[in-house]
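Below you will find the structure I want to go over with you.
Apart from one protein chain that is not included, each protein chain of the complex appears where it belongs.
A and B are the chain letters, set down in written order, and residue numbers restart from 1 in every chain.
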Amino acid sequence: MTTKLFGEPVRRREDARLITGRGRYLDDIGAGALAAAFVRSPHAHARITDIDVEAALDVEGLVAIYTYEDLTGPMAEPLPVLIPHPQLHAPRTGYPLADGVVHHVGEPVVMVVATDRYVAEDAAERIVVGYEELPVVVGIDTARAAEHAVHPDVPDNVAARHHQETGDVEPALAASPHTLTFTQTIERSACTPLEGKGVHARWDPDDGSLRVYSSTQASTSVRAAIAAKLELSLDRVEVIAPDVGGGFGVKIVHPWPEELLVPMAAMRLGREVKWAEDRREHFVSSAHERGQRQEVTVGFDDDGRLTALDVHVWHDNGAYTPYGIIVPIITATQLVGPYVVPVYRVVVESLYTNTVIVTPYRGAGRPQACFAMERTMDRIADALGLDRAEVRRRNLITPDQFPYDHHLTFQDGRPVVYDSGDYPGLLEKLTALVGWESVEERRAEAAGRGKLLGAGMALYVEGTGPGPYEGGHVQVLGSGKVLVSTGLTSQGQGHETVFAQIVASELGVPMEDVEVHTGDTRRFGYAVGTFASRAAVMSGNAVALAARGVREKALRIAADVLEADPSDLEIDEGLVQVRGTPGASIPLRTVAVLSNPLRYAFDEAAKQATQFATHDDTKPPVAPGDAPGLEHRDYYSPLRSTFASGAHAAVVEIDPQTWEIDVVQYAVVHDCGNVVNPMIVEGQVHGGVAQGVGGALYERMAYDADGQLQNASFMDFLVPYASEVPDVVIDHQQTPSPLNPLGIKGAGEAGVIPGSAALASAIEDAVGRRVAAMPISPSELYDLVRDDTAERTAASTRRTGATA
Amino acid sequence: MKPPPFRYADPGSVDEALDVLAAEGDGAKVLAGGQSLLPLLAMRLAAPATLVDVNRVPGLDRVEASAGGVRVGALVRHAGLLRDTAAAEVQPLLARATADVAHPAIRNRGTTVGSIAHADPSGELTAVLALTGGSVTVARPSGRAEVGWRDLFVGPLETSLSGPAVVVDAFFPALAERSGTAFAEIARRKGDYAVCGAAVVVTLDEDRRVAAVRAAYLSVGPVPEVHDLTEAVAGKPVDSADWAAAGALARTLVDPDTDLHATADYRRLLVGVLTERTLAEAAAEAAGRTAA
């Protein structure tokens, strides 16, 4: 790249509206629309015996009530299994409104539409649903025990058994000088974006078209789902993601029941209808993630080098599997991390429970994978009495081993082949950044202050930017304005800025001239969505390719006008000029005008392109194979994912009286290839780390045995405030990806991945007890340290002179 | 999460408020800062027929600090009490505890008296009222009466007030001579209700020996309780008293519950630790206030 915008910390253009209150989030749209509210199941598993709406009917302002009985055609069928997989042998999905049986608390049973949300809630409150309670399955152990089934035709509660292996693990373990076997658990958490989900729909009866706004990460696919379910032609449906108040994965799932029901109601009523999810609804009816139990057996030699790894994971997928087994696959395949694992076998059993669905939350199975692998590294170090950084170093894939094939199949159905990286480089930077060598001194210093200090680290490799594709469209208008659109959506990642930087750089125009639109099917109909840290890689490259197409055409047209060879032309600051010949130039906007031969001069600039202003009568105004307009559409479809990497270290101080855990240092080294905007990438890291710390020390979806979510509020589900988030120091490494034109890798999810692993390691290092379950609260830590049966680390025994 | 329908009145005097409360019957509720009541309404966990908003009643927004104690009017916001230096002078525990109530935006609206009327055993001010041996003035159609804290708190989020009643102020007796206080709490997140908290007062005799030690705790029982810990350290010179012994005694006196955020055992642990820590601080203050 030659121009200065790519790689610069350009300030975000979306901010101007967001800091002045002029953002347009879902609930800001459609003032005066009818409001929807839902009667949701209060039971985790029950048969619906009766729905009595009588008492709701005299609520003033009530407009409509819908139950399953009112659904017709495809709406009465189960919601789609979005990502089918041969190993998902028993997929189950719910219905837009429950058909006879509810499988988790929060499942929608009745939809109410009224003049406003207050009234809709009044009516919903008066609807009496009769239930006959059924046995409830909550938690992985209960699901495995299978005394009761979530779905009667899946008696063992196993939805999928995902299995991959790279060799014969049993003989390899048998031949290993050392082996260790252990079990760990990680609890449920959730994305909890500050804006809940939401849908607004407007039906135009005159032309039979539907416009839907949804707070989604995948507008094109929501559109296709609505068209299919409501039996509309695709061209009659438009879906737009407005400003979205955070996603983190939960808004990639679709179609949510409400995304279908709100448009259905709008069509039936001929009125605008809106649903803005409230916080309580979000807790009990949007998706969660993370919950896993892991059994790890590892073989290693005297130097701590891995010889074999055998992992069995039980994954809680909630009541349904609309998103397939993506999270299990990611856990299975990303577990190997930056290490050489000679023989690897993994089985992930995905289990039904009577809880809300489990679908990707930032990191999507990787935090669990990282927890398994990194804690394995810690255990090997502990067993052999080696430094934890050293054991990692010995096992890392080295820079000369790329492309590195793990012989696994990734979430996109493609091989796990790491494209590039420098993992020893990451580790070296990390140990320097955190001061790994001086941890013992700091431990002693902290002990003098009555604190237990511990340090931990965790490395990860993250497959980012999976296909199948994204597209971009770039158009230069006669005004000089450059319109860029791509189909994927934005939830705060600064795409308007990043894509503008890319296009401005590629095209040679000032960034102010570039206007970017995302997530609007009216502008770009083909897209996959924003997930798996793929936006910059996929749409970034697509808009770059589209810009290159525009550039090529512009040079061709300008070369004609300037009577020069296209290869002698350059574009700078919106001016096409002959290199080295000042004055021989034409503004790009004039090229845009000339690109569209005209009959009518609708404005001053257009005159230049009208039929009596141009003179070449040897060819048709639009040459064969050419098209009017200075625009280009292109797609980027990668062969496979690109693999970003990173390393985190945490230092904690623990008060041995209260067992409060204070994260006193948090260091990150991060490699996402070439960086378009370092300011934005750092912001992503900060946000990810905060979620990682939250997931390790504060957040947990606490279900009781009856399937009631005990902490369905921000009062009790502890999203950290600033006071709980440590300051983060960041160092960068850039190993470009050879797979895509811009050499970039994804950065969106990375920050969250190693949080639980690094903090568990640090806490374990501080207290000398094995930490095998995360998250951990001070109360749980207190239980751990006074439990005589809790395993002590060998390191702590060595430190205290083998007294324990 | 929208409040259910209710009727609303904002009377201009306590008497008018009582009239409305009387006329509206059991379904009527006083609305003060709304920082506890409105979340309950949003979750539809409460459905009062009528809200009687006392915010327009004049004269209830005063803090009166006198030698005997601090009288806090029903419309004094947490933030207002926190800023009141005269009150802090007379009863330092007020500001120390109020600083740990929620976040500034909530303190700007929520009232001290409201948090007492709300009777949350996790609230800071319920514990302070108990420890200081305070009381509230309750206005009823029949007249005004002082109700001591012991008679007021009957259960979690439950007071003995029934029928038409407005708490017009709360009275916190002054910190006694030769006494010191301290407050500390541990919350999962800063600003959250405490997992456990302790408010203590230490009183010395003229020889700077420990004469009395009392403590009240947050989030350890259904209602605020005051525990006398004097026996653990009675008669000890202030500089050599074994506050850990008092902490150990405290642990045997409390009977906390387990919830989402902490086990009963952990709370008991914290009772011990916080007692020891706050007593040392309070003792230092008491010593400073006692001529050598």
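Heads up, the rule we're going with is that a residue touches a chain if its C-beta (ideal position, glycine included) is under 8 Å from a C-beta of that chain, and two chains touch if they have at least 3 such contacts.
Heads up, the rule we're going with is that contacts and distances are computed from a predicted model.
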Worksheet entry | Options "Iron-hydrogenase subunit gamma", "1,2-phenylacetyl-CoA epoxidase subunit B", "Thiamine pyrophosphate-dependent enzyme" or "Carbon-monoxide dehydrogenase small subunit": UniProt name of the undisplayed chain | "Carbon-monoxide dehydrogenase small subunit"
Worksheet item: Which listed residue (A:Pro108, A:Gly687 or A:Gly768) would be found touching the missing chain in the intact complex?
Response: A:Gly687
Worksheet, complete the sentence: Per the touch rule stated above, chain A touches the missing chain via residues 11-12, 14-16, 18-25, 27-28, 31, 116, 118, 191-195, 243-246, 248, 278-279, 491-494, 679-680, 682-684, 686-691, 713-715, 719, 721-723, 725, 727-728, 751
Fill in: Positions on chain B where the hidden chain makes contact
1-12, 16-17, 19-20, 24, 31, 34-35, 38-39, 41-43, 50-51, 53, 55, 79, 102-106, 108-109, 190-191
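Everything below uses one rule, namely that only the chains that are shown with their structure count from here on.
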Worksheet item: Per the centroid of Cα atoms for each chain, what is the distance between chain A and chain B, given in Å?
Response: 45
Worksheet item: Considering the complex alone, what residue numbers of chain B touch chain A?
Response: 1-5, 39, 43-44, 186, 188-193, 195, 260-263, 265-266, 269-270, 273
Worksheet, complete the sentence: chain A residues touching chain B in their complex are 117-118, 121-122, 125, 278-280, 657-660, 698, 702, 710-711, 713, 715-716, 718, 720-721, 723-724, 777-779, 782-783
